[in-house]
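Input: one structure, supplied below.
In this view, the complex is presented without one of its protein chains, the others remaining in place.
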Amino acid sequence: MTMTKSPIITPQAAIRVRGLSKFFGPIDEGAIARTGPEFGTARDPLSGSIVAAWDVNFDVAAGEALGIVGESGSGKSTVLRCIAGDQPSSAGSVHLMCHDEGRTNVLDLSPAARRKLRIDQLSVVYQDPAEGLSLGVTAGGNIADPLTAAGWRNFEAIRVRARDLLDRTEVPLDRMDDIVRNFSGGMRQRVQIARALANNPPIVLLDEPTTGLDASIASGVLDLIRGLLEELDLAVVVVSHDFGVIEMLTQRCIVMQHGRVVEDALTDQLLEDPQHPYSQKLVTAARS
Amino acid sequence: MSSTVDEIAGPPQSVPFALLDEESKREIRRALLQAVCIPGFQVPFGSREMPVARGWGSGGLQISLAIVGVNDTIKVIDQGDDEGVNAVNLRRLITSSTGIEETSETDEATIVQSRHRIPEDAMTSDHILVLQVPVPEPLRGIERNMKELERMHAEGDYSKMWVSLYEDKVRNGVITQTTGYPCLVAQRYVMATTPIPRWDIPRLHQAEFLTLFGAGREKRVYAIPPFTDVEPLTFEDVPFEVEASNGAKCRLCGSEETFLVETPGSESRWSCSDTAWCRRKRTK
Partner (left out) sequence: MGYAAARGGLAAIEFAENLVQELRDGHPSSPLETDQVTGRLRLLVDRVMGEAGLWAPELAAQALRQAEGDVIEAVHLLRAFKSTLPRIGISEVVDADDMIPERRIVPAFREPGGPQILGRSTDYTARMLSTTRRETKPKVQPASGTPADEPLDVIPPMQRMSDVLRDMQLLVDRRRTDDSEPFDITRMPAKPPAPRSARLSTMARAETGALVGQWYRNILGPDGYLHEVTLGEVRHGAMPITVTHPVTRNPVKIGEYRVTEVEAIEDLDGIDEDRALFDIGYGLCFGQNERKAIAMANLDIACHRDDQRSELEQSILMTTDGLDSSGFLEHLKLPHYVTFRSMIERKIAVRQARLQSAPTESKP
């Protein structure tokens, strides 16, 4: 699905997502009609194809964090990966203010052009640090990677920048020259965040950034992310199954179930008064 | 039956001029033209099996045989030495299959085929330097997957290479890459400089002569046309270092300004790697 080139992004929207969909296997209208929350599945019983995400719409402004919440298999990580370019999407559009002033649907860009966006326009922090970091490389070297990709060629300048970022993400500086494989899970996440911020991208996507960490470690990492969001004028999407994370980091959120968005609300409102039965179930479970 | 084959094949020929059949030579020249047009880009070619083994200069030999004409004069060196056994073997293959002149003097040669060195004498636009390449892929040390390597070159995505240089400097205090130092050619492709020593790298930059690289086993050729930028990859504040000789002199000719090789254990242990240069210096 190709959108015409027009300045469709309003000044407030750093990210505009329209009709974003992702299928696995051949899909027809019947498959869309046979899947979703009311059928309790994303898999079409006839064709076996999967409607991993269907017709996802949202805007995120600079300085704002949007949450995508849902259980595993709801399609929330798929949406994030389609925006990041890790997965090809099946339909829809994604316009980024930072790219061509929002005139281009980045889903239409070549894989090479999409990879270029990842240097200084859009960063991703993954649940698994091995996806976002080279574990055999030092913490500093992991930050040198996006910096050199952006054209940095001065060794001392790279060292200074890496040191600043690691300092800001509370990684002990005496570990800057240790390889990341020797780091704890929480420390790896901090290095991943430092690396994501290396070239001051206007957009950061966080995919379950604290899942799998011990509670005390996770809360430290969450504090760090919240501090960074307050300090930097980022447009952020946070994907999590954990309402605690969503509550702490986001102002607005969407709830996904079986590949569909079932609710779209201010985060406070959603937690106070969830409308959709699935949201109610999730909130009740989180509060108990 | 066999008479039909003979009919189709025509009269039997002796070994052709420059060993390879004309079609093959033309094909290699086409690949070389592409290489010259895209400096530093590895051009795949249908590498032929040569009378020398793969890894023994078969790529350089194919280039020399594809470009040689009856008026050429060939010089072949291995480690800078015209008398290295493999240099001798390659040289006699070229001369015996073409009848052209051979020389050990760089200024008399029109084609210089070399393994691991560039001759000390300044070469000009009258020379073509043919370098034998064992490993044409400069990024293999950091990436093994061929599809990914192709992507990295296509997109000019060399950040992994820079990270490896960064890591090297952090870990070791210096950049420890020895020979075959990676260079950026014409601001576009990162290229493996065969294993020539770092000493020879500055002489590729804006060189008057054409350099052709042949990797027979890996079936790639590439080129540096005359007057092309060849910049060793290094950080702005970490100077590229050629091999330090710390004032050593050649024990035979007394030179300090050439690439010296070492004889372990002896008192005066250094001598010129370029034996023709050294000999001429002594007889002058």
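For the reader, a short list of remarks on this structure follows.
All chains are identified by letter, namely A and B, in their written order; residue positions are counted from 1 within each chain.
One rule holds in what follows: a residue touches a chain if its C-beta (ideal position, glycine included) is under 8 Å from a C-beta of that chain, and two chains touch if they have at least 3 such contacts.
Everything quoted here is computed from the prediction, not taken from an experiment.
Put simply, the hidden chain is in touch with B once you look at the whole complex.
The chain not shown here is touched by just one of B:Glu108, B:Glu208, B:Glu243 or B:Glu257, and that residue is B:Glu243.
Those residues of chain B that touch the chain absent from the view are 1-2, 4-5, 8-10, 15-16, 19-24, 27, 44-51, 53-56, 58, 78-81, 83-86, 88-89, 92, 115-117, 134, 144-147, 150, 172-174, 176-180, 195-199, 217-220, 241, 243-244, 259-263, 266, 273.
Note that only the chains that are shown with their structure count from here on.
On the chain A side of its complex with chain B, the touching residues are 112, 115-116, 134, 137-138, 140-142, 144-146, 148-149, 153-156, 158, 177. Here chain B touches chain A in the complex through residues 151, 154-155, 157-160, 162-163, 166-167, 169-171, 235-238, going by the rule given at the top.
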